[in-house]
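For this depiction, one protein chain was excluded, whereas all remaining protein chains were kept in their positions.
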Amino acid sequence: MLQKYKLPFLLFVLLFMGAGFNAFASAGVGTDIFEKALEGVEKFWNFTGFANAHFTNFIMIAVGLFFIFLAIRYDYEPLLLIPIGIGILIGNIPFPPGNKIGLYEEGSVLNYLYFGVQQGIYPPLIFLGIGAMTDFSSLISNPKLMILGAAAQVGIFATFWGASILGFAPAESGAIAIIGGADGPTAIFLSSKLAPHLMGAIAIAAYSYMALVPVIQPPIMRLLIPMEERKIKMKPPRAVSKLEKILFPIVGLLLTTFISPSALPLLGMLFFGNLLKESGVTERLADTARNSLINIVTILLGVTVGASTQAVRIVMDPNTGEMINKGFLSPDSMKIFALGAISFVVATAGGLIFARIMNLFLKGDKKINPLIGAAGVSAVPDSARVVQAEGLKCDPTNHLLMHAMAPNVSGVIGSAVAAGIMLAFLM
Amino acid sequence: MLQKYKLPFLLFVLLFMGAGFNAFASAGVGTDIFEKALEGVEKFWNFTGFANAHFTNFIMIAVGLFFIFLAIRYDYEPLLLIPIGIGILIGNIPFPPGNKIGLYEEGSVLNYLYFGVQQGIYPPLIFLGIGAMTDFSSLISNPKLMILGAAAQVGIFATFWGASILGFAPAESGAIAIIGGADGPTAIFLSSKLAPHLMGAIAIAAYSYMALVPVIQPPIMRLLIPMEERKIKMKPPRAVSKLEKILFPIVGLLLTTFISPSALPLLGMLFFGNLLKESGVTERLADTARNSLINIVTILLGVTVGASTQAVRIVMDPNTGEMINKGFLSPDSMKIFALGAISFVVATAGGLIFARIMNLFLKGDKKINPLIGAAGVSAVPDSARVVQAEGLKCDPTNHLLMHAMAPNVSGVIGSAVAAGIMLAFLM
Amino acid sequence: MLQKYKLPFLLFVLLFMGAGFNAFASAGVGTDIFEKALEGVEKFWNFTGFANAHFTNFIMIAVGLFFIFLAIRYDYEPLLLIPIGIGILIGNIPFPPGNKIGLYEEGSVLNYLYFGVQQGIYPPLIFLGIGAMTDFSSLISNPKLMILGAAAQVGIFATFWGASILGFAPAESGAIAIIGGADGPTAIFLSSKLAPHLMGAIAIAAYSYMALVPVIQPPIMRLLIPMEERKIKMKPPRAVSKLEKILFPIVGLLLTTFISPSALPLLGMLFFGNLLKESGVTERLADTARNSLINIVTILLGVTVGASTQAVRIVMDPNTGEMINKGFLSPDSMKIFALGAISFVVATAGGLIFARIMNLFLKGDKKINPLIGAAGVSAVPDSARVVQAEGLKCDPTNHLLMHAMAPNVSGVIGSAVAAGIMLAFLM
Amino acid sequence: MNLLAISSETWTITILGWLIVFAALLFLVGIFLLIPKIIKLATKRALHKKTRHVGSVPAEDEMMLTGEMNAAISMALYLYFDEIHDDESNIITIKEVKRRYSPWSSKLYGMNNMNFPR
Amino acid sequence: MNLLAISSETWTITILGWLIVFAALLFLVGIFLLIPKIIKLATKRALHKKTRHVGSVPAEDEMMLTGEMNAAISMALYLYFDEIHDDESNIITIKEVKRRYSPWSSKLYGMNNMNFPR
Partner (left out) sequence: MNLLAISSETWTITILGWLIVFAALLFLVGIFLLIPKIIKLATKRALHKKTRHVGSVPAEDEMMLTGEMNAAISMALYLYFDEIHDDESNIITIKEVKRRYSPWSSKLYGMNNMNFPR
């Protein structure tokens, strides 16, 4: 019964669809319309990514694709590398400036999401989730292994020294140094306070090397630890009571933040999350902290940190007044990457050597396997897994994982304390 | 043993409860107190909704109730219509201005929650979730169906032309036009950039017509597609490899945003979400993106968009200085609703006609069923379901759903690209 | 094969690790370096919590530990007391001011998270979740029990009167009064509008007494209700249709907010959440509202409200120009705690007495058990459980829980209405 | 301390505020006493039409009793489960129970099915 | 009302805008027609190497048919479930079905296993 409306309707639609073409053909002089159309095409072309592209954009896009490849192909920290990788792509799509598109343009969506990175708000929320998912049992059962988490922080202070030598300002050096802590949230938190202009490079370096821990650490382990020591078997950790687990976050919070109040946002949230987990009466909060909340923040943090690596970013030099490119691919970024690599090596070596030194003072079955010193760099839980894998290579019956978790998580605390110290001295 | 305290306690409580009445009776002159009480009643009355109500509030409340009714009774897009419907109620409770109650009053709770709408932050987050829940397989397996998603965007440009004729400024026309894209988040994003003052009307129109797709599309389908063509059976789509599914969001992101960088927030997040889903290594992030995150944003977006339809909103005219009502029920809103209806009709017709044109160039079993062209308007997944239902009416063995999903999801991409083009030309 | 690099590598690492010590020994005069180091130690010491501690910090830390103890040991409102308790610890770690550490320092992480408390944004979001988890059936099935929820609000107005007598300004009195409403979110919302400087004390008082409801209410119940009345059995509530459940949030929203528009953020969200639950078509939104969303907001609200109890907070007096301590432990806080205790007692008594008065007008099996009047203070669902427990003590076969839920949830509505009235009169 | 020596505005708010809260909730009470009567009226009409086709319907009183018991039990269960753990799973369980065992809910859902097509 | 009496810029945007959307999606179409061919080429080479060790491989056409049917069925199922409830559980179910029953997916996952070690 609708069929009778068919013809007029069809005519109307075709009329409309044809009207534009008619207009081109008939309205006014014709050439004028054609010129306008050409102008329009040109205007649009100047707006596209093709017209605004710079070769450095393509370099960064290649880096982003490589991150995604590493994450999918080798399963290297995919929860970090996928968001950061796609963030690098998003940040390096060329665009005409001044249209609230880019991350660094005020009022753009990316800029709003980046706010939580810039102000250091996301990292404590991630630490809340980490606290709510971390089991500190192995550390509570054998507290002396905690010292290995302190030893590996030599990577931080070595990098501070190295960055100073390379000519970075003290605050910049402090921010760069934290790469050696092998904790992404801590690195972002500290650089947001000490050197916001270097945050992109610092974050990318920290996350890259954390993803590459399975590549970086094994050769250093084999270099510094003789085969016979790599085979040392350790006593299983003692069982830990629920009361100890509840006391740990409370005591840990009070002690560490009294020593290093600047680390309060990080350590406060880490131990808060852990208390939510261990109290046994706030399971629904702990569950949200370690799932929805940490996932949401990880997504937003990853993609905006990635997008902060914009290759082309023309700003006015505050001194000379000329327009300069403050994009990601600068000599400073390269230096930061080099320093980051060294800091991971030094941190690993520091943990390993200190473990051997500790063994000089320990006897019999109390001796520790020095390999677990490498887990002190944190990079939770990858470096603990690397220790496990190396241990199994030397003795297929020697499971070091549970022992390596102790320096591993204490490395997180150590880095946060170190970040607080940097803030105390440099801010 | 507590009984001995009973009497004094009871006396104390009664004393207090009676004190007020005593005060009325005894304190001072008595009439003064009574006058004060009357003043208080009057002051309170002037604060209530009853005293501040305008008949337009009740019209809008009726609209809100109708939205809720449609959602519950007919299951039309309940995830959108329930929040928007109750938002319309909330936005049209009359209140005395200047007390930080209303959505448009700075510092009110609703105003803070509306920030994500005003700045276009919520739509990209919704697209992230949509990406994480969308399976692009059907589109990857038969890429040429993607063109139907482009054809249906004629609705956008037809509406742009229509809005210009009706006297809207170019930027306003661009924002109104996007209603034809049948994508709520895209419409909100674009109007937040081009015409924030029309956002309420545009969003309500877009969501209303999206909910009414099962009512709008079938007659047009029957008008434009002859019965024999409605019965065409299509080959099942080929299977798609995991690698193709991973490459799709990456390639799609790079290509579409190079063409239309202004659509970066929308398309970047859409394809980011899809990579989280398809990479296979970030399932926990994808899960949060398509559940908690999209739900939270949907709740906040829906209720604030609904509340933005405040019927009475007295502001000072910047030119004349007199107080005028900038409320929702304006002639502009009515025009936008009319244009929205036309744009949905034109978009559907565009998709259908283009599908018939495509068939002229396709042979044998490669011919497509023109009904699936209607799914090109997007309104995911409702219009694909309408196609399925119409197909079944003509041939109960002909399942078109999987084929209709291809133009359906490409319509989302097409609208986002179109939004970027509008921004490029008009901002 | 890596063994050949071993020696040089080891040397390099040891060189570095030794370099610092060498520097101490060799560089310059030696004593100069030693002096610098001492200076550094002193600088760091002055930054630690030990150097900045004040005895009031330790009092507050003890309070925080006590909250955590109550929550874990006695299971008193752990979802509130654990976050608030650890927040009190976090807020009372002493720190050197001016380094963006403390909650009250602009730009600190805690300050950003506190924004949602300060502006009253978190409470409506919590009400959204409460709405999505509350079953109003018992109230719908026996609407007259709703009046008990009004009767118990006498606690609010009694406290208003008491606070005025104690010398608080009217707006301050209004904010303090709401403690008697026994609803944390309502208290925070109202004090964010009327008396932001008292919010910490008000929130802590409200949550403390809510947690102590099982301690506060039973003696009052035994005092005011004779044993024979405590044994009254009530008819089971009638079954409620789905339609009634859907109509309840819609009608409730319109009526209560017309009467009290200032309560719109609270009541609008409460009934919105309930419609999400009862509509039957938005289950995924309701699920997120009552899980992820409310949990996230509870975590952030709890920890920042706790941290707002900073004991030492030196600010300049705007009048005299001298530096004074505006910390938590002030005479005002003590008064607020005293008033809070009284308000809970009066509210409970009000509910109980009114229930007995109601019984004068009810006959036969329609008589209510006056114990359920105590549930009118809200403190959902603890006070309803207290009623159940008391009822069982008098007659082990008398289950009052379902009946107590009606005044319990209507107490929430009543307090929100009362908050709106306070805003109408005092803002 | 003279407890009455405060401004008359304080008295106004104290007394009037409480009265308004009462008025507001009494208003709600009235409406919710009214609503089930309206629904009953509408349902009766609908049932009237239905019975012509369906045949015998269980007596309303009997049904109501069952429904009441069911509601009471389910609410008790609800709060019992609520004490054990705080999350949602129990609610779903109870919903299922309600749907499965109650003749009252079968009638109710019948009515809903009439009004709500899904 | 003269429908053509609007600024030429409006005409430009109307026509050009639509054409650009077309161009953009046609571009995508081209790429995604190309990608499977490239993958096939790569896969063939890999399969070639593999067959030396593994032995006989089912004929590609037959496999494809099965894969197609499987995809069609699973998508239909997907959308069917999607109508019932909106959440994710069904997707997982379908994924499992796909993995379990399709010889095509077994081949595909074989390929993936080659490229993706986990």
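For reference, chains read A, B, C, D and E in written order, and residue numbers begin at 1 within each chain.
Note that a contact is a pair of C-beta atoms (placed from the backbone, for glycine too) under 8 Å apart; a residue touches a chain by one contact, two chains touch by 3 or more.
As the structure is a prediction and not an experimental result, all values here were calculated from the model.
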{"item": "Touch criterion as defined above, residue of A:150, A:190 or A:375 at the omitted chain", "value": "A:150"}
{"item": "Hidden-chain contact residue, picked from the options C:41, C:62 or C:169", "value": "C:41"}
{"item": "Selected from A:121, A:179, A:225 or A:259 as touching the chain missing from the view", "value": "A:259"}
{"item": "Those residues of subunit A which, in the complete complex, touch the missing chain", "value": "79, 133, 135, 137-141, 143-144, 146-147, 149-151, 153-154, 156-158, 160-161, 164-165, 170, 173-174, 235-244, 247-248, 251-252, 255-256, 259-260, 280-281, 287, 290-291, 381, 384-385, 388, 399, 401-402, 405, 410, 413-414, 417-418, 421-422, 425-426"}
{"item": "Absent-chain interface as seen on subunit C, which is shown", "value": "19-24, 26-28, 32-33, 36-37, 39-41, 44, 72-75"}
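The rule is simple: only the chains that are shown with their structure count from here on.
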{"item": "Interface composition of copies subunit B and subunit C: same or different, split at half", "value": "different"}
{"item": "Chain pair with the higher count of C-beta pairs in contact (B-D, B-E)", "value": "B-E"}
{"item": "From subunit A, the most remote chain by mean C-alpha position", "value": "D"}
{"item": "Rotation angle superposing subunit D onto its copy subunit E by C-alpha atoms, nearest 5 degrees", "value": "120"}
{"item": "Whole-Å gap between the CA centroids of subunit D and subunit E", "value": "50"}
{"item": "Cα-centroid distance, subunit B relative to subunit C, in whole angstrom", "value": "34"}
{"item": "Sites on subunit B at which at least two other chains make contact", "value": "19-20, 40, 44, 72, 75, 79, 154, 158, 161, 259-260, 280-281, 287, 291-292, 421, 425"}
{"item": "Two or more partner chains touched - positions in subunit E", "value": "3, 9, 11-15, 20, 86-87, 115-116, 118"}
